[in-house]
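Only a portion of the chains appears, each positioned as in the full assembly.
Residue numbering begins at 1 within each chain, and the chains themselves are lettered A, B and C in the order written.
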Amino acid sequence: MFMPRKVLEEKLVQLLAEDVGQGDVTTTALAPSELTVEAEVVAKDTGIAAGVEEAVILMESLGLKVEVNVGDGKAVKKGQTILRVKGDARTILCSERTVLNLLSRMSGIATMTRKLVEKLRDAKLDTKVAGTRKSALGLLYFDKKAVLIGGGDPHRLHLDDMVLIKDNHVVVAGGVEKAVKKAKMYSSFTKKIEVEVTKVADAVEAAEAGADIIMFDNFSSKQVKQAIESLEKAGFLGKILLEVSGGITEDSLLEYASTGVDVLSMGSLTHSVKAFDISLEICQIH
Amino acid sequence: MFMPRKVLEEKLVQLLAEDVGQGDVTTTALAPSELTVEAEVVAKDTGIAAGVEEAVILMESLGLKVEVNVGDGKAVKKGQTILRVKGDARTILCSERTVLNLLSRMSGIATMTRKLVEKLRDAKLDTKVAGTRKSALGLLYFDKKAVLIGGGDPHRLHLDDMVLIKDNHVVVAGGVEKAVKKAKMYSSFTKKIEVEVTKVADAVEAAEAGADIIMFDNFSSKQVKQAIESLEKAGFLGKILLEVSGGITEDSLLEYASTGVDVLSMGSLTHSVKAFDISLEICQIH
Amino acid sequence: MFMPRKVLEEKLVQLLAEDVGQGDVTTTALAPSELTVEAEVVAKDTGIAAGVEEAVILMESLGLKVEVNVGDGKAVKKGQTILRVKGDARTILCSERTVLNLLSRMSGIATMTRKLVEKLRDAKLDTKVAGTRKSALGLLYFDKKAVLIGGGDPHRLHLDDMVLIKDNHVVVAGGVEKAVKKAKMYSSFTKKIEVEVTKVADAVEAAEAGADIIMFDNFSSKQVKQAIESLEKAGFLGKILLEVSGGITEDSLLEYASTGVDVLSMGSLTHSVKAFDISLEICQIH
């Protein structure tokens, strides 16, 4: 998910601008215009840092000097300093909340993703954990990058990068087989074709029609096993990627993973984020 | 938080555009270009609907016909239809996720806010529940509106609408008293002045300096009571608004509220949203 | 009205871009591409400098070196140099008018504001002079900042930062009392509530309903006095802020101020600006 710094900077400055509105009235009244301060961005919890690159780009573009103590993807402990920043007091005070909102959402996503990824690794399973497009509007890039930093797979980035046939597409196309065939006929050769199936019986139909990936939608782990058996019988196992989506929790993760599917995707990673608690403290005034 | 429909429409279309990228490759391949379908937006959980106005504005701007079954702020039960939409199949399929992301985030915020508001009302307390600026970047308007729909107070909308002196401002200004006095001297008469205090002792200092609102930051309910007692002795009770912020949970809500403060603000309302589960199902093809 | 330099820079560069269109055809034809020149921005009148920070940010963002001789809010005499700028000749020629338009509008506003503020100060009155939202579209930030630099109060910054009940709101709400009560019930606790009254009789009604600020709209100074007397009798004097708006001129300023109101707001400060005459002269070619 590399993006040139300048492109990212423009996005970030625009997000800050929205928060600033017609000016920061508190900082205007309270902070002198030529004051230099130093501040620390400190974790109030234990987890995985994410959004650090973005925080640095934003703050540096504002003329602040930033020193990174805990980089993206590294574990951070409660009380540990993630960043040190030095520069114009007004600029730091005015951008504080934007920086923290970015860091705490992204670190929250990365922390949960990492937890799940490690749970699988500890169980010696190489199933992937993936995000979905169930994200905060406008923040897709940041949410997906946080999943990646946590060790997960970002999955589809928006509507133009893969063919993902959902239930409603199947309805419109007239069934799984027709949908996959139509997709193969009318899509670019550059795209993978994934299809969501809602019944065990549809899995083989999807595979026969030529899908690259099959997503079992809201299947119990038992149903997943049945679907895999059918695919095995039909000779598709190992030739097609298998994903489960819907209803997977931290608790049921291993149960689903042990069925042998390749990917477990979880909307909750980005639609129900638990913010990671981070604060910024001014520690020195020059 | 009224905003002319056209202004809101532009924001929403831009959010959709980001998700579309260079085009919806799945819909292109699978849905015929002149097909009309009907779909239902259905709650998969029980809670408070929010984002309905936004969903309608977005879908209508795309040329779809929408019928509202459960309006903003109304209770919705699991399985209940919130909206019915009719129109071009490709347009519905392409905007589905944007509409659902909007509805599930906003309904999630409204549902939690309403739960807390009703808990207070049931306990015959008229303490307000308020949001904060700890929100998803770029979605402040939607997050604040959802708090409002849930029955909460949106609090400050961004950096230009009130003077809110946070800990770092106090540090820069050289103490609570100096900070409040500076704020009174250099701010517009149109702004209320709120100051965050971190010690019981600072509460009276803040009141004497002329603050309109005092925020007790990360106080235990016991500390809140002590602060209120000090303010009472000093004759400020009833003349100044009192807010608690930091560390309030669903469980400790009543304990804090029963201290007699006016407002309980909770960052978790918008920084750690639990998405409300909603789906869109195509139910008829014309 | 602090805004991070980078955010302001983007606004300013966009304003310049509009003036440039598809390119500066005069400068292209006449100025060599590698020429360095020095220029002076000189006052052609006597007044108060404003827009200097903006001019510096814009010119520095274009790669020019700028030296400030008279900063924002300082008095400047006819013939005095405000800024010295050095750099690429084409860039200076191409941005000259944008820089001057900014400086002359903002300095014009600051000069008039300061004149009124000093008139009050000389008369030992501490009445505030305030701006309004009667401004040039899109330039609210710059107009308000110029009022502030002149020593005035910026008043409301746009529609989201205070509740200001105007005559038409009163009509829709069904009277002053109802309007104020509705505002208190449905607005955030973070907002002050101001109400515009058009009759002496309404002043007490507004105060009793709980307004924080009362604006006497198009009152004669005699009517203002009557309103103040009524408020005094009702015990509200000193507990509520009083503002007069409408029809105040430089001549009637002291008469209104001597009634004892807190604020005199004047639309003409920003809707009928007399531009401050400033020019840019290239003084050296390298």
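We adopt the following convention: contacts are C-beta pairs under 8 Å (C-beta built on N, C-alpha and C of every residue); 3 or more make two chains touch, one makes a residue touch a chain.
None of these values were measured; they are calculated from a predicted model.
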| item | value |
| --- | --- |
| Full complex, copies of the single sequence (shown: 3) | 6 |
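Keep in mind that, in the parts below, only the chains that are shown with their structure count from here on.
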| item | value |
| --- | --- |
| Arrangement of touching chains [line / ring / star / complete / other] | complete |
| Equivalent interface positions on chain A and chain C, same or different at half | different |
| Where chain A and chain B are represented by their mean Cα positions, the distance between them in whole Å | 23 |
| Between chain C and chain B, distance of the C-alpha-averaged centres to the nearest whole Å | 32 |
| Whole-Å gap between the CA centroids of chain A and chain C | 44 |
| Multi-chain contact sites of chain B, meaning residues that touch two or more partners | 157-158, 160-162, 188, 191 |
| Residue numbers on chain B that touch chain A, as the complex places them | 15, 18-31, 35, 37, 39, 89, 92-94, 96-98, 100-102, 104-105, 108, 133-140, 142, 157-169, 171-173, 179, 182-183, 185-188, 191, 267-268, 271-275, 280-282, 285 |
| List of chain B residues in touch with chain C within their complex | 128, 130, 153-158, 160-162, 188-192, 194, 213, 241, 262-263 |
| Chain A-facing residues of chain C, complex | 1-7, 10, 140-141, 144-145, 157-158, 160-161 |
